[in-house]
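Worksheet: one structure, shown below.
FYI, not all chains are in this one, though none of them got moved.
Chain naming follows the written order as A, B and C, and within any one chain the residues start at number 1.
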Amino acid sequence: MCGLFGITHNEQAIEITHLGLFALQHRGQESAGIAATNEKSVTTHSGSGLVSDVLKENNLITLKQSLPIQNENRHLHSIGHVRYATAGGRHEENIQPLFAQVKHTPVALAHNGNIVNADALRFELQSTGALLRGTADTELILHLLARENGDFEKNIERVAAKLVGAFSLLILTPTHLYALVDAYGYRPLSLASLGTSWVLASESCAFDLVGAKRLRDVEPGELVTIDLKTNQLSSRRFAEIGGLKRCAFESIYFARPDSKLWSQTVEHTRFALGYQLGKESKVDADFVMAVPDSGVPMAMGFAEATGLPLRQGFIRNHYVGRTFIEPTSENRFFRVRLKLNPIEATIRNKKIVVIDDSVVRGTTARTVLDLLRELGAKQLHLRVGSPPIKFPCYFGIDTPQKKDLISQRMNVSKLQDYLKLDSLAFLSEHGLGAVLGKLDTCTSCFTGRYNDALSQQLGNPPQKAQTEGLQL
Amino acid sequence: MCGLFGITHNEQAIEITHLGLFALQHRGQESAGIAATNEKSVTTHSGSGLVSDVLKENNLITLKQSLPIQNENRHLHSIGHVRYATAGGRHEENIQPLFAQVKHTPVALAHNGNIVNADALRFELQSTGALLRGTADTELILHLLARENGDFEKNIERVAAKLVGAFSLLILTPTHLYALVDAYGYRPLSLASLGTSWVLASESCAFDLVGAKRLRDVEPGELVTIDLKTNQLSSRRFAEIGGLKRCAFESIYFARPDSKLWSQTVEHTRFALGYQLGKESKVDADFVMAVPDSGVPMAMGFAEATGLPLRQGFIRNHYVGRTFIEPTSENRFFRVRLKLNPIEATIRNKKIVVIDDSVVRGTTARTVLDLLRELGAKQLHLRVGSPPIKFPCYFGIDTPQKKDLISQRMNVSKLQDYLKLDSLAFLSEHGLGAVLGKLDTCTSCFTGRYNDALSQQLGNPPQKAQTEGLQL
Amino acid sequence: MCGLFGITHNEQAIEITHLGLFALQHRGQESAGIAATNEKSVTTHSGSGLVSDVLKENNLITLKQSLPIQNENRHLHSIGHVRYATAGGRHEENIQPLFAQVKHTPVALAHNGNIVNADALRFELQSTGALLRGTADTELILHLLARENGDFEKNIERVAAKLVGAFSLLILTPTHLYALVDAYGYRPLSLASLGTSWVLASESCAFDLVGAKRLRDVEPGELVTIDLKTNQLSSRRFAEIGGLKRCAFESIYFARPDSKLWSQTVEHTRFALGYQLGKESKVDADFVMAVPDSGVPMAMGFAEATGLPLRQGFIRNHYVGRTFIEPTSENRFFRVRLKLNPIEATIRNKKIVVIDDSVVRGTTARTVLDLLRELGAKQLHLRVGSPPIKFPCYFGIDTPQKKDLISQRMNVSKLQDYLKLDSLAFLSEHGLGAVLGKLDTCTSCFTGRYNDALSQQLGNPPQKAQTEGLQL
């Protein structure tokens, strides 16, 4: 999971990219970076940490000063990236945007997704004399570009054809900004306008903050090229659409609720999932409550579908994040409470429907439910806004290995016992399809059905490596 | 507004105080500090900024190492403070807990409240040779203590009798921890137990995080004394209860919803205020939405009272805080959007009831409502979970001067026009009393009726000084 | 040991004070601070660490901005301080300049010296209700000032009369800058002019850096008063000169060689001490070398008096200071070598006269000599540019307790054996007097003869407390 942002033809391109990344911070807290061009050179600033830590005012000023204005219109162009380590670990060399001289052209690149055939590409490149700095798959794309001998746009197409997996990319040179999305459209990337500037972002919440108007998605298999001199946008297809495979988890958990994702407002999608869940698995109870945050609109939908009252059972701590102190032994709910404090007066002696967006390892769910039980809940009914996750993701969501997925090891009935629930229900695959669109959605983590090319590639699917980052 | 925490008889007193302050962070982000004793000396560490910035792991280790264990039981005792500058500005000297040698005893003091007769006390102290370091009223208490010549406990009582205003205090010496609340009980302070330790905190959410069990409030006019040697808690009254004056704003806005405040869970109080508001001023609309966060339980109550659906119209950004970039001119809603992004698809073309907890200056309300209107809201009905604020607070809430309170300048009808609303209603004073308890609550900011002693003192009420800090 | 700097009537008073402190950095590396006035209020900035760490550009800008220009001439006035903890330890509260409201006047104070009767003064102040923040003797002066009831200038005189010990002081109020030196003149303080500004500094090297012209010393028992409005300097005597007691150690070790101290250039004084030493205790050898830095001019003088060649046997590392790594066991000379690397090719097989400025504990001398011996020196003759130190200093030099002074425990002959020397000689007391002036110099650390008032005070001299700071 990562976030991309780009903008052309704006004197404040760098500042606006900073804001865009700030709006996309939920897509990656591990590193942040900006690359910009004055149509002559390309400069980057990036580092480990949050946008607010890495891209401070003086960093932006320094970055801007390194790019003296070349054109009459005083325009800069820039791209930015926030990173959640999916592949490649936390090494500094993996911080994006990556920068390199490709042939004799300076190129910056920002990537959201996961290249499934990275290991094979890496081995081949190294064997033929390429120097790899980091461990992330993104760097491979730059090396592949440097080895093509043609028009830069054609080279991008040729390289894209060699990549198997999920990728949305922004590529900045002194003359062009390129944006492309793989043929299956796993990860979102949208286009907007702000005055005479073109804007690109992973999610539309970034457009809202900078005041841009969303125009459309970049389509799967589409390469959008913006000529920085003429401000002209052109589009070409580098691949057939392979059958849409939009990531269900973006809608269920990852994207911000105020974003429009593939033309759907995420908040509404989650409300609809909760409503559908309510229709599917109603239960008698005193009230419905959510595990924040993704569960909140789901709980609203569930309450509306079932007529049950809605309550806030957990209060989220806005200052969470940096306490180093470990819990003392008598306080096993410490980790949860640091983030989500339950309201005992609400919970005690009540029959409660708890709504969570998903269950991955099951450890968080177990602690949360134990805590509610400890506070005196009379009955606990868990309703989950997505089907059981049984298979790892190869497309950029950092799910654990197969054996660590609890729904791989237990069916619903066993899981209900394990979590000591009075009842447990997941959203049905049918229900999910009804809300998200059955044909357009990648549900491989629920079903194990990958797309054709990948299934082939994964005939013998690689043991999922232990990676750092988002622990679902 | 400030937050207090204290604990006795615990090897991990310092670490637990750190956690307690972390849970009370919402009561003050300007500074944080801890004072601790090993029954021999008293040491403090404090600084400007958030708990997580000021009280880092190595700071706590250093603090602990400066207090070698003196007793068999390896016990430390400590108090902590988070600060919202109400009086005294941001000077470093005002950071609490304050520390001084009082006679020949080391004393640390943490204060929540506001001393109304501070100017007179300060003038007299300086005229008679006292050296004042900071500008905050808290320091005066230490000087007054140093000039008494008796038993320390008696001295505290004598000094408390000289203070006019609102104060909850924790005082730590090598032999005792003292806790007291002024005779009117403006600010909350509660007592809990954790194993054999006594725990004190402004709000019970701090007890939850550290695993302590809430016992009761420290009563108005009560001085609680804990003997650090014997672990014995004793209580005496230093003043008659003057008629309870619990701050209504703690319940409406300031306290954390998961806290028990004067035996009431705040979330429930806010739900009840919203429910009462719904009963009082129902309106036909498509749905109810809140201005987060205090408005959320109020909106739930309003929805339940009126039968209207509930929606999330705003999404709060969890990373807010440190973006330095100013909005470009075309983006006047930038400041709001940085914190609260509205969901256009929810709002467009809808008749909406917006619930806010209070209206102080009116500037935030205006921007928020303009933004909703800009996004295409068909009708906007504002319902406010408290009565109009017409008078400044002298008891620790940093409301602006009288002339800057919009309800001082406009009646409800004029304000409705000014905010371009389809309808506007505040909670009635009667309704507020019904929920909070008519006799026990300080409602002076709504009514201008202060308590007797203060009204006398304020016969010619001081021009409210321009202070920094919480801008309601 | 500390350094003082002050300047009046200068738009760049703060920047110039920063430079002055930078030139005086050798007098104290523990903390640094500046206080300034715009003739209305007084503001300070200070902190732990070097001038370059504490007084960064943005700190000075902030300090300046807090003092909006009040007068036509755009003048500011300021004092500064660098600190070597002699009494009071390293507590933050002891960082100078100290600031307080004295009566209703803001006062900043900077102090170089040591108050011998501090304990008695402290006890009395605390017993009568004064609140002491720090542990340093400087704070007492402010409290004493606050308890006087007269004209401020008279109050300073009255307080000065109560202080026993060594003190040079700068006191800044919105209307005046005061400078005074105790009746014995233990510590230096000089006056200079820079354009229309008056400048004060502990050493003249600070005048050189800021381009000021040295005028004269502030005399013992003199109170210099500069009226900030009129720019007029006046002088009065608050005490008879008690017989000059200029600290010999300033000349021998502490002051910078390029400073003029009591009208003598320190480099020349040290050369003369070395020359005298050469006359007194010539020895046959291959060459003379110094233990840097104070020993260098002494070695030059010794070489010239004896006709022996001069060599650099040690090279000083300019980057010393912050390496944290401890020596491995096989490398017992690590600590010395980190700072002073000997040149083996110079030393091996040679008969060497080593010049050091003084011997206090004897530990450094022993390691240095062992290292030279290990590198193959054939003979080692130590010549010391001052007499044996047998008594502790009560006037601001942080010598150890009596029992830790090696010359207290061993006579010269025993010490020669202990240090495994071929010969050892100290400068004679007579020789010291011949160079420094017999009557004007405090030689109590060599002779144990304090001045009359102090001998009385010290009839039963206090056990020297273990203090932090300069370890001679």
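Assorted remarks:
Throughout what follows, a residue touches a chain if its C-beta (ideal position, glycine included) is under 8 Å from a C-beta of that chain, and two chains touch if they have at least 3 such contacts.
Keep in mind that this is a model prediction, so the values were computed, not measured.
All together, the complex described by this structure holds 4 copies of its single chain type, of which 3 are visible.
Here, only the chains that are shown with their structure count from here on.
Removing chain B from consideration leaves the other chains connected by touching in the groups A | C. The greatest centre-to-centre gap from chain C, using C-alpha centroids, is found for A.
For the pair chain A and chain C, the distance between mean C-alpha positions equals 62 Å. One inter-chain figure worth recording: chain A and chain B are separated by 37 Å, centre to centre, where each centre is the mean of the chain's CA atoms. Chain geometry summary: the mean Cα position of chain B and that of chain C are 49 Å apart. Residue positions of chain C in touch with at least two other chains are not found. Contact residues on chain A toward chain B in their complex (touch as defined above): 12, 15, 18-19, 22-23, 25-26, 50-52, 56-57, 195, 205, 208-211, 256-258, 260, 265, 267-268, 296-297, 300, 304, 309-312, 315, 317-319, 321-325, 328, 330-331, 334, 337-338, 341-346. If you check the complex, the residues on chain B that touch chain C are 99-104, 126-127, 129-133, 142-143, 146-147.
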